[in-house]
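A protein chain is absent from this complex, but the other protein chains hold their places.
The letters A, B and C name the chains in turn, as written, and every chain counts its residues from 1.
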Amino acid sequence: MIKAGIVGGTGYTGVELLRLLAQHPEAEVVAITSRKEAGMKVAEMFPSLRGRVDLAFTTPEAAPLKTCDVVFFATPNGVAMRETRELLAAGVKVIDLAADFRITDIAEWSRWYGMEHACPDLVAEAVYGLPEINRDRVKGARLIANPGCYPTAVQLGFLPLIEAGAIDTSWLVADCKSGVSGAGRKAEIGALYAEATDNFRAYAVAGHRHQPEIRQGLARMAGHDVNLTFVPHLAPMIRGIHATLYGKLTRDVDLQTLFEQRYAGERFVDVLPAGGHPETRSVRASNLCRIAVHRPQGGDTVVVLSVIDNLVKGAAGQAIQNMNILFGLAENSGLSQIPLAP
Amino acid sequence: MIKAGIVGGTGYTGVELLRLLAQHPEAEVVAITSRKEAGMKVAEMFPSLRGRVDLAFTTPEAAPLKTCDVVFFATPNGVAMRETRELLAAGVKVIDLAADFRITDIAEWSRWYGMEHACPDLVAEAVYGLPEINRDRVKGARLIANPGCYPTAVQLGFLPLIEAGAIDTSWLVADCKSGVSGAGRKAEIGALYAEATDNFRAYAVAGHRHQPEIRQGLARMAGHDVNLTFVPHLAPMIRGIHATLYGKLTRDVDLQTLFEQRYAGERFVDVLPAGGHPETRSVRASNLCRIAVHRPQGGDTVVVLSVIDNLVKGAAGQAIQNMNILFGLAENSGLSQIPLAP
Amino acid sequence: MIKAGIVGGTGYTGVELLRLLAQHPEAEVVAITSRKEAGMKVAEMFPSLRGRVDLAFTTPEAAPLKTCDVVFFATPNGVAMRETRELLAAGVKVIDLAADFRITDIAEWSRWYGMEHACPDLVAEAVYGLPEINRDRVKGARLIANPGCYPTAVQLGFLPLIEAGAIDTSWLVADCKSGVSGAGRKAEIGALYAEATDNFRAYAVAGHRHQPEIRQGLARMAGHDVNLTFVPHLAPMIRGIHATLYGKLTRDVDLQTLFEQRYAGERFVDVLPAGGHPETRSVRASNLCRIAVHRPQGGDTVVVLSVIDNLVKGAAGQAIQNMNILFGLAENSGLSQIPLAP
Partner (left out) sequence: MIKAGIVGGTGYTGVELLRLLAQHPEAEVVAITSRKEAGMKVAEMFPSLRGRVDLAFTTPEAAPLKTCDVVFFATPNGVAMRETRELLAAGVKVIDLAADFRITDIAEWSRWYGMEHACPDLVAEAVYGLPEINRDRVKGARLIANPGCYPTAVQLGFLPLIEAGAIDTSWLVADCKSGVSGAGRKAEIGALYAEATDNFRAYAVAGHRHQPEIRQGLARMAGHDVNLTFVPHLAPMIRGIHATLYGKLTRDVDLQTLFEQRYAGERFVDVLPAGGHPETRSVRASNLCRIAVHRPQGGDTVVVLSVIDNLVKGAAGQAIQNMNILFGLAENSGLSQIPLAP
């Protein structure tokens, strides 16, 4: 059994890691930390886990993190970068679900995240954990930068087109919609039920932290910089991201075949039949990404629809997928939940 | 008092017309028809109207429509075109909330709506009732084609940019999100609570009937055809449309001033301060359209956010606004409801 | 025009007072206070009010409250009791939407609200503002204790039965369900969208502050103490209270007639036809209470269903109804909004 630790377990990615790992046949959580809630039983905070998770939160100091095989950081940005070096030195694999190791341009990272980076050398070492692109590099890594939720949905949607050189990368649009759990389990007015229900709005149109992460990923696929307009929206639902992607085709290509072939061997990416419209609930609670590709009225615009569960393939599930790869397990070990519908 | 009739009053636009007209100081509903529900009290079907609307549904034949000053068609497509001529002949003004008179290219209309048109000559006469563009023509009209919900939000969003020649009309994107009431009050599986809640999906990406209506409107503004990609989505909320519009700027322009000046005199269009993000609930139950315009990272892409209540400015409210103009009333008579939040 | 002030305008009852008063033909808000947000435009916090409310929040000190005709307290419990005496002395009528003046047994009030009462003499003077019971006393009052949301729905539901001596007051059950806006506009984890959606739960079964308020009201109707079990629940909706009331009949009585006669002259209480099931949305955004009464299978149990909008008849609307009575206006002045459905 792989011994896993979770740093910062009181948010939605934390409880989702617990839900998934508690059902994982080859891993067990041996420590979960929360400075603020130290001493409290996890199941007291998350009653859904009663009878299944007996752990209590501990302080980071008291937690046996260095004897874990892997430690997940489900913390706010800026925490993992201060604690990772010590864990790596102790031989622990680290998977950061926050953004500390995602962007390799340190100056750009600092600009978006508003702090100095504590360990630029580890950023250089870290592997960006999008297995559908980076599987081989993940295998040998010590440190995984787990992708953001929007970046996962957007990159998987654009990937076949950019790899094939089939779209004009000088004007890409990603219009994305997220459920409210993406904002985290924080007591903020804007995330209140009475504020977010029966309501729809864009936010951060001037600039969102996931924009540079996505742009970096698309640029790697393309081999050169890309021009991306990224607009996130808040949708009145708990879970789910729906990315609607727009690009201009540069040549005639059989889009359906292109996507099906690119993802032929991928367990967690499902290309819908031509004409499909994936819905977010068709992946709810699962590690799947479902994608459909359209060419409206046969014009030169391609529209890609890409959906994930932001807490699973967009966070905790993908982290476990990376863990499975790191430790040579079946990539879908513990990740075979069937989506919950209705 | 203006005597109003409503043909087809059992849907959401019907009940919304009743809600608004019951509070209108200068109009009263004297007849409402439903062949299927003839004899039933309106307030029995819509308990929200108990004590305020005493009418019963009647058959179209029994209804005193020809003695009305104005008749609203809140019917499925294809009904108004068969009944309008007779009403016009009787001197009745007609406002069609369906699509029968919206598209002037009869062949295109038939292609999208799947039927022969019964009165092409009346299509030629009808005025497209988007007052912010067509106010003067509405004034003298006999027959109003009330715009669709998506077309209202999208046209008002693009209008200042296209009129000013500030964007490239060869590649426009309208990514639109609608509440479920837009699908009407029809018993269909896809619109069930358990299907539509906690879910988000695109639909009709291959082609939606509002696309030619929007394209026609934008082309009129531009003076030439435009290339528009329109993708509608279903959001888990009752009311509201959020249009996110993308275009490429062709010249440097002060976008905020452009929008504020264009809508300076418009009671029902509110341009938010720079940097704003209108939310759908900020117009809920009101006839307002709120708009914000962005230029992310100072690039050449303009992003417009435009929100309306699909049942009010996107249907019944705009119909009453047209009625007010037709009869020389204050344009906001009966339309001064403050949006409902939370 | 009646000059109204609002103390504490940043919560849901505050914004609802503004929505309703901004449309009131005989009153205008001249001051709204918030120590924390002083200087901010009200419409900046509540975009639904853009273009309709031009006020900014001020500190209580800077607000011209003493020259108002009436001041509404939309504050947390314990604020109004410290500021009311001075306003009354200045000749201002005071309507407290919090609980400071609702319970006449000062010791019991202190037990439930956890503080000393600042002015027991004013509690004795205050009139409990449930107009359907206390209209005459409201007319001459200086100080109104506006009822709580649950207490309004429950008291109106039990009233005809207790007044008629038709039920056993030694075992009454009120099973009540509230929308999330009832918890106020406070940043708390439990009220987050992702916590409250697709979820249902009881709370405070051991004891809720509205229990003594309801019991006091029922006891006044009965002329003696009553035994009431009150269980509140949180339902995943924005607005609305649904009270399901259970009692044992002590004699045979025509329930439908009893209720219809009791509420025959009441503008804001609507007794549904026999067999009806009022739904919360049938009163959404309105000052109405709709009630149905049942006797399942002809047994000796009576079941009353009573619904209100917690922010209107359960708070701001009832406060304005009281204001109308205080100033001799038509009781429904400014309160004729038709419920919003869908």
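Keep in mind that, in the parts below, contacts are C-beta pairs under 8 Å (C-beta built on N, C-alpha and C of every residue); 3 or more make two chains touch, one makes a residue touch a chain.
Here the structure is a predicted model, which is why all the values come from computation and not from measurement.
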Option touching the unshown chain, where C:T59, C:N199 or C:N332 are the choices: C:N199
Identified contact with the non-displayed chain, of C:L305, C:A319 or C:L335: C:L305
From C:A118, C:V231 or C:V253, residue that would touch the chain that is not displayed: C:V231
Touching residue (missing chain; options A:V123, A:A202 or A:I238): A:I238
Residue ranges of chain C at the interface with the undisplayed chain: 171, 173, 175, 177, 179, 194-195, 197-203, 205-207, 227, 229-231, 233, 235-240, 242, 244, 246, 248, 275, 277-281, 284, 292, 294, 296-297, 299, 301, 303, 305, 307, 342
In chain A, positions touching the absent partner: 12, 15, 19, 22-23, 46-52, 181, 185, 197-198, 238-239, 270, 272, 278-279, 281-285, 290, 336-342
Residues of chain B in contact with the chain not shown: 12, 179-181, 185, 187-189, 191-198, 236-238
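The rule is simple: only the chains that are shown with their structure count from here on.
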Euclidean distance of C-alpha centroids - chain B vs chain C, Å: 37
Centre-to-centre distance between chain C and chain A (centres being mean Cα positions), rounded to whole Å: 45
Centre-to-centre distance between chain B and chain A (centres being mean Cα positions), rounded to whole Å: 39
Chain A residues counted as touching two or more neighbouring chains: 179, 194-195, 197-198, 236-238
